[in-house]
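Every protein chain but one is kept in place in this view of the complex.
Order of writing sets the labels: A, B, C, D and E. Residues in every chain begin at 1.
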Amino acid sequence: MRILVANVNTTASITESIGAQAAGAASPGTEIVPITPSFGAESVEGNYESYLAAIAVMETVRAYPEPFDAIIQAGYGEHGREGLQELFDVPVVDITEAAASTAQFLGRTYSVVTSLDRTVPLIEERLHAAGLSARCASVRASGMPVLELERDPGAAVDAIAEQAARAVEDDRAEVVCLGCGGMSGLTERVVERTGVPVVDGVTAAVTIAESLVRLGLTTSKVRTYASPRPKKMLNWPPVLG
Amino acid sequence: MRILVANVNTTASITESIGAQAAGAASPGTEIVPITPSFGAESVEGNYESYLAAIAVMETVRAYPEPFDAIIQAGYGEHGREGLQELFDVPVVDITEAAASTAQFLGRTYSVVTSLDRTVPLIEERLHAAGLSARCASVRASGMPVLELERDPGAAVDAIAEQAARAVEDDRAEVVCLGCGGMSGLTERVVERTGVPVVDGVTAAVTIAESLVRLGLTTSKVRTYASPRPKKMLNWPPVLG
Amino acid sequence: MRILVANVNTTASITESIGAQAAGAASPGTEIVPITPSFGAESVEGNYESYLAAIAVMETVRAYPEPFDAIIQAGYGEHGREGLQELFDVPVVDITEAAASTAQFLGRTYSVVTSLDRTVPLIEERLHAAGLSARCASVRASGMPVLELERDPGAAVDAIAEQAARAVEDDRAEVVCLGCGGMSGLTERVVERTGVPVVDGVTAAVTIAESLVRLGLTTSKVRTYASPRPKKMLNWPPVLG
Amino acid sequence: MRILVANVNTTASITESIGAQAAGAASPGTEIVPITPSFGAESVEGNYESYLAAIAVMETVRAYPEPFDAIIQAGYGEHGREGLQELFDVPVVDITEAAASTAQFLGRTYSVVTSLDRTVPLIEERLHAAGLSARCASVRASGMPVLELERDPGAAVDAIAEQAARAVEDDRAEVVCLGCGGMSGLTERVVERTGVPVVDGVTAAVTIAESLVRLGLTTSKVRTYASPRPKKMLNWPPVLG
Amino acid sequence: MRILVANVNTTASITESIGAQAAGAASPGTEIVPITPSFGAESVEGNYESYLAAIAVMETVRAYPEPFDAIIQAGYGEHGREGLQELFDVPVVDITEAAASTAQFLGRTYSVVTSLDRTVPLIEERLHAAGLSARCASVRASGMPVLELERDPGAAVDAIAEQAARAVEDDRAEVVCLGCGGMSGLTERVVERTGVPVVDGVTAAVTIAESLVRLGLTTSKVRTYASPRPKKMLNWPPVLG
Partner (left out) sequence: MRILVANVNTTASITESIGAQAAGAASPGTEIVPITPSFGAESVEGNYESYLAAIAVMETVRAYPEPFDAIIQAGYGEHGREGLQELFDVPVVDITEAAASTAQFLGRTYSVVTSLDRTVPLIEERLHAAGLSARCASVRASGMPVLELERDPGAAVDAIAEQAARAVEDDRAEVVCLGCGGMSGLTERVVERTGVPVVDGVTAAVTIAESLVRLGLTTSKVRTYASPRPKKMLNWPPVLG
């Protein structure tokens, strides 16, 4: 089975670390294909960049040669999953939703800890759109920008663990979802600090994508995710560099 | 005062009819500037096309020379308004939200009548995101594609009036919002058929944009709509035509 | 166009200041007619006084000679708007709802700062009834009674600005609605303190009432706001003075 | 124990039948005092009449010589209960809420059958305000005006039983609340037709008022229902007749 | 009238104190029959113990000789009420629901103060299932285990009064429900500390059960609480001691 894992940022090192994380969770026989969008922002932290990433991921995946069996959109709280579901029949799994869905099997409530305060509303909207917000205790920001997390993971871990601990104590979360890239050692540190299960979106998404493929399930095409109707397109797709 | 009115479709005739409708509702002294996106689908009817339109509208408005006082996004149930709010300080008014917000002053509940069934979920999500879904009695589809409405408005009016009447009788709507382009005579026909007030999104948006400008109000920049942080962009904006 | 602006308190000086505020926001050609109820409490701060004001406003507006084009009910969180909508065909705009509806175009969430703690529940109910509570971050009280605000606006401003700042920081509001009379300088002071847009209900209501009239829209009469059926009335309307 | 039962209509025959119904449900030792408002509409069927009844009931009960132990407001979906709670310390029970609260002990969901379609929204709002709407399956109208029910109860029973049956079959109600006056035989007929428990608001309210008194419980005065602050009143209370 | 009051704990002294409390609230002519389950945990504080208590109460009540007129399940936040409603036609009243339902007649919001933090989620779920959660301001834990409350009521009162005070001040509760056994003097102490009405579930349940019986109302049998279908049972009921 081949699973595309699409980074939303155009920074290649992030694609690599997401790919490694995904590969670590994959079953034998699953090929993980990490993808960097062919245009867009180096890091995605807000609506403009997220809308651009949405369409960049769609175009980049369209340009990738079939066959593949599932697509993972590896950005936290990003736009666009619905568009991928229209364009393809294979299952599409967003890591925000994968983490929340997994967390709900482990505790009555969960919280998300993310990077910047401005991404909190995006994550809240995404959880709502996926029908997964009822048991969300809180979405908290560590205040660390995405590229900072990449550059100095050691420093970031403390800020994230602190917010996770407050989610458990103040917001009554029973599980924590990590809404920030693939730092080594992060999960262990947050488990240590909080004593609750910690879910990483990328690895959760891999197991869910594999499960959907194994069960032979594909995206419903009756209404919301029906294939686009044939249209005349103006100046699209773009001519790139 | 100058208000940009951005069509989401790349079909120029739709831009013209939206512009005419907007101009008809504008106060003396207000200049309406209709805009067609520089890339994207001829008509927007689903998530992929809507995400593309979102980013196309943003780039097209960015390329438009300042100053202007407000932006209207003239598409029903489309993505992207949040991105415009990040990129600009002037008020941004989405016609879906303008219609619903206006309808709520006229009756206890409202319904929306739109083009295709597949756009119903997009409108529902947009109303939710704007905090305007509590009094939405239903979103109903006439089954007429956008370009068909343009080509044969006479035929479309009946299908739309029929769904409006069912919204009032079966769903207990007290006001109807028209979620389909600027057909002459449409509003009158639906009022006749249903006996309830009928709100058109484009004209409602013009009065709201004017009001916000007159009151000196601009988009809040503290969190969700803060300006994007400086970023390295890959292959963006695109080289067109 | 002539717009009646009905104070809910029987204190004439409040009517005057509301009238001045409304006139300041009106378009050229709009006549603002401030009205004081012919019976009721000098200030309205609770359910009993609010129910009495509701019926007093209705009777006072009924006694006012037509024609007029719209009615503004200028009280924060008060009962009665639905009754006015039954009695008249012209649009009725409540300032609580006008402020919230306007705020939603400027930020993802808004808070209201009002006078006394006991009026908080009234405002919450009114926002719910208008379908505008989903994006309300909080309703906060400054602890200053209505007449105190009139008498010593200088002292009041600090208490109000303090609550507004807490709404933005603690409750994550992105816009603030002022639910307290027309103090000069108040809006500026709260903008300065919080850095977010501040919406005043009276001026917002004037622009909305004007917009509805310009768009030719009137109250829906199919169900909730149908005209009262003919009835025998006992001892009503009252003999005054 | 003495319980005031306040009719909301000024029609004395309705007061009598409500009083008889209440007396039939009262315990030995409970004195039922039926009250007709001293001003207002002969029957209450909409917001204007209901707001007027709200204030008329308040003034009429205020004029009634103490002591009494509880107040029942005997109108379905009417405004005003919160005002009575401010004016008095003794428990106030609204029959709409009494019926719903009782129904919830008997089945998972309940429906209300009322008189006219225009009163449906009033009942829905009242149930929401009382925190009792989550298990309300529907509010249905028989189409019979209040005075018609009084005049020709035989004819009314069929229309009401028909709506009750549809509530059970189509809306999945498990209990029916009767939101229409005191017709003899009505309850029996609806039980027969539907096979589910049928709750009458007046008798339910009597048992609840008695229970609250026996338990020594009175209205909370900390915030929403705090006694009105001392105020100068203009032209109020009114000079009657 | 005979009312069974079923303790959920197998500790007989708790049954006695619940019985005494219930008897104190009963009308003349009502016989209170306190019942201890024939199997299960000495105190119920969590899901496993609560599920076991649910089935133990059902079997113990089934073994009790008829006739009786109503059943009270006297445990806070426990499972099982729906099963009793299937097995019997007479009204079943859960004390969690009785307290909340009563509290809603006294203030706009209520809070519950219970024993351990782990029972908070159980109470929240129970209030939701009963349609009574909309006006619940909070459920707070005193941190005192059930048997500790029995053994040293003096020490428990302070912890409980403290949480009640915080519910009123921080969570804006207007009424407090006591979700912990029958300590003498507890209610008085919490009233003193908070100044709001305090509702005890056992006494509230007695008056509600009496009311339902007096009104001739029984459990609806159309769907959720229909009698169990005839089934072959394996190894059940159990052979005890």
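In this text, contacts are C-beta pairs under 8 Å (C-beta built on N, C-alpha and C of every residue); 3 or more make two chains touch, one makes a residue touch a chain.
These numbers come from a predicted model, not from an experiment.
*Asks:* Which shown chains does the chain we cannot see touch?
*Replies:* By the stated touch criterion, the chain not on view contacts A, E.
*Asks:* Have a look at E:45, E:69, E:94 or E:200 and name the one touching the chain we're not showing.
*Replies:* Here the residue in touch with the unshown chain is E:45.
*Asks:* Considering the whole complex, which of A:18, A:113 or A:132 touches the chain not shown?
*Replies:* From the options A:18, A:113 or A:132, the contact with the absent chain belongs to A:132.
*Asks:* Touching the left-out chain: which of A:172, A:189 or A:229?
*Replies:* A:172
*Asks:* So which bits of chain E touch the chain we can't see?
*Replies:* 10, 37-43, 45-52, 54-55, 58, 79-80, 82-83, 85-87, 117-118, 120-121, 125, 128-129, 145, 223-226, 228-229, 231-236, 238-241
*Asks:* Even though one chain is hidden, which residues of chain A still touch it in the full complex?
*Replies:* With respect to the unshown chain, the touching residues of chain A are 25, 27, 91-93, 97, 101-102, 104-108, 128, 130-135, 168, 172, 174-175, 195-197, 199, 203-204, 207-208, 210-212, 214-215, 217-225.
As a working rule, only the chains that are shown with their structure count from here on.
*Asks:* Select the interface copy of A-B from among D-E, C-D or B-C: the correct pair shares over half of its contact pairs, counted by residue number.
*Replies:* Answer for the repeat of A-B: C-D.
*Asks:* Counting only Cα atoms for the centres, state how far chain B is from chain E in Å.
*Replies:* 53
*Asks:* Measuring centre to centre with CA averages, how many angstrom lie between chain B and chain C?
*Replies:* From the centre of chain B to the centre of chain C is 28 Å.
*Asks:* For chain C, write out the residues touching at least two other chains, lowest number first.
*Replies:* 108, 121, 128, 223-225
*Asks:* Could you tell me which shape the graph of touching chains takes: line, ring, star, complete or other?
*Replies:* Per interface graph, the chains form a line.
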